[in-house]
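To keep things clear, I will list the structure first and then write my remarks on it.
One chain of protein is taken out of this complex; the other chains stay put.
Residue numbering begins at 1 within each chain, and the chains themselves are lettered A and B in the order written.
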Amino acid sequence: MKDLAVASGTATRSEALIAPLWAKIIEIAPEAAGVSTYWLEFEDKAVRDRYRFAPGQFNMVYLPGYGEAAISISSHPGRPERIGHTVRFVGNVTRAISRLKRGDVLGLRGPFGVGWPLADHQGRDVVIAAGGIGLAPLRPAIYHILNHRADYGKVTIIYGARTPSDLLFRGEYDAWSEKGMEVLITVDRGDEDWTGQVGVVPILFYRLRLEAERSMLLTCGPEIMMRFVVFEGLARRIPQERIFLSMERNMKCGQGFCGHCQLGPYFICKEGPVFRFDQLAGFFNVENF
Amino acid sequence: MSKDQTLQEILMAIPWFQQLSRDHLDLLAGFSHLVEVPQGKDLFKEGEAEDYLYVVINGRISIEIFAPGRGRLSIYTAEPLDVVGWSSVTPVVRQRTASARAVLDSRLIAMDAVSLRRLCEGDCALGCIVMRRIANVVAQRLLVTRLQLLDLFANPEQHEVHA
Partner (left out) sequence: MPEIKLYLGSRVAIRKPEFDRLLANLAQAGYQTIGPRVKDAAVVYGPIGGLRDLPQGVTSEQTAGYYRLKPSGNERYFDLTAGPQSWKQYLFPARSELFKLAKENGNWREELLNQATPKYAFIGVRACELSAIEVQDRVFLRDDFSDPIYRQRREQVFILAVDCLHPGGTCFCVSMGSGPAAKQGFDLKLTELDEVFLLEVGTQAGLDAIQDLSVESLAIKWQEDAARCLAEAARSMGRFIPDIKSVPDLLLNNLDHAEWDEVATRCLNCTNCTQVCPTCFCWDVEDATTLDGKTTQRSRVWDSCFNPAFSGLAGGNIRPNTKARYRQWLTHKMSTWVDQFGVLGCVGCGRCITWCPANIDITEEIKAIRVGARE
C-alpha cells in the first residue's frame, strides 16, 4: 500500500508528493522562547505500527491552509509510536503551528533524508557539537548512542544557545552525564543565575582532549557555527570523512525532485541533510553558492 | 616543600609554561602567588589598576561589564588553563576594562604585571614567548567575541535587515 511504503523508515518513495498521512498532536512541550516540541501520533494504527525513522531524518509537516515545513525528528528512534518534532516558530507555517492545541491534526510526509551514520562508526569516540535548535536533530543520535552505549567510546556533547533560557532539553543533561557522556554547555550571554560557561561552541573544543584517530564529529546549528566547528575539528586532525554536518535549505517536496534544496550536486532532502564534510569541502566556503 | 616549589609545579602543569626554561620558570615563580576566590566574590573590578596577569587553575571566572539599568553582564567565562586579565601585559590599557568574578570556587595563579613586563623587556626570548602566547589568547577571545556579536541564534527579526 503506497501510504505505508512512504510512512515507514524504509520508504521506497514511488509517488511524488502524495497527500500526507494524518497525525494527532498528543502533547506540546514548550522548550524555550519560540520553540516547542510537538509530539505526534499517526491516526491510523497500521501506520503507527509501521513507521520508523533514523536519527537525523526529517518529516514534511503539513498544516492545511498554510503549507509544509521540513522539521527534524527529535525523539527516540527506538520509540517511533510517538514522534517528536521540535519546532522553532520563524516562518508562516511554523507560526501557524504555534497556535495549534493538543488534539489538533497535522499532516506528515516522510521520513526523508540521510541521517547520522552511527551504525558505520561503532567503536569510535563521538563528539557532538550543537547550537541552538541544532540539538534537536542530534537528540535522536544521542538516544541511539545511549541505547547502545557499549558500541561507542568516549562521547562528548558540546552545546550552546543564546541565553540560558534558550537551552533545549535542559532537564536531560544530567541523565546524559550519568550515562557516561561528557556534557559541556555554553551560552552567548549569561544571566544573574548562570554559573555555567559563557562563550561560543567552537571554543569549547579547547576544553577537550581528543584522540583524532578514534573520533568522529557530528555537528548541527547555524551554518557559521558549523563552519567554525568544522575548522576546530580539522585543526585537531579529525579527518574530513569523519566530520558530519546537517545542512538546511529551502525545501518543498522533500524527495529530491523539485530542485529547491540543491547544494552543488546534492539534493539536501535526498543525499542529506547529513553530509560528510569531504562531500561539501569543494564549495563550502563559496559565498552564496 | 617551599611555597616557590609548589608554584613551579603548578606552573609546569600549565601547557604554555612548559615551553620555558627552568631558569625562566624560577624567575616567574618569583613574582607569582596563588589566589583563592570563593564563589560569588570578585577577583577584580572594572576601573581598578592592572596589577596582575592571572591563569585559572580550578573553577570558573566570569568576565563581566556593568551596564546601568541592566546590571552586570557576563560576556565570557574563563575555564581552567585560561588567561584572565591579559591586557595587563600591554601598557596601552591602563585599567581593568571589565570585572572578573568567580562563579565557582576558584583558584588562580597571579603574576605581578609590572615585574612580568620588565622581565620580558629585558629578556627578549622570554618576551617573545610570552607575547606570542598572549597574542593567541587575544585572537581566541576576539573570535569568541565576533561570533557572539553575530548573534547566530537570534530569530531573523532580531538580526539587522540585510539587502
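Quick note on the criterion: a contact is a pair of C-beta atoms (placed from the backbone, for glycine too) under 8 Å apart; a residue touches a chain by one contact, two chains touch by 3 or more.
Only a predicted model underlies this, so the values are computations on that prediction, with no experimental measurement involved.
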Visible contact partners (per top-of-document touch definition) of the missing chain: A, B
Contact partner of the left-out chain, one of A:Tyr206, A:Phe231 or A:Phe289: A:Phe289
For chain A, the residues touching the chain missing from this view: 12-19, 22, 64-68, 90-91, 94, 105, 107, 248-250, 252-253, 255-260, 262, 264-265, 267, 282-283, 286-289
Residues of chain B in contact with the chain not shown: 155-156, 159, 162-163
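Rule of thumb we're sticking to: only the chains that are shown with their structure count from here on.
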Touching residues on chain B, where the partner in the complex is chain A: 39, 60, 62-63, 71-77, 79, 103-104, 140, 143-144, 147-148, 150-156
Touching residues on chain A, where the partner in the complex is chain B: 34, 90, 131-132, 160-162, 166, 186, 188-192, 194-200, 202-203, 206-207, 221-222, 224-225, 228
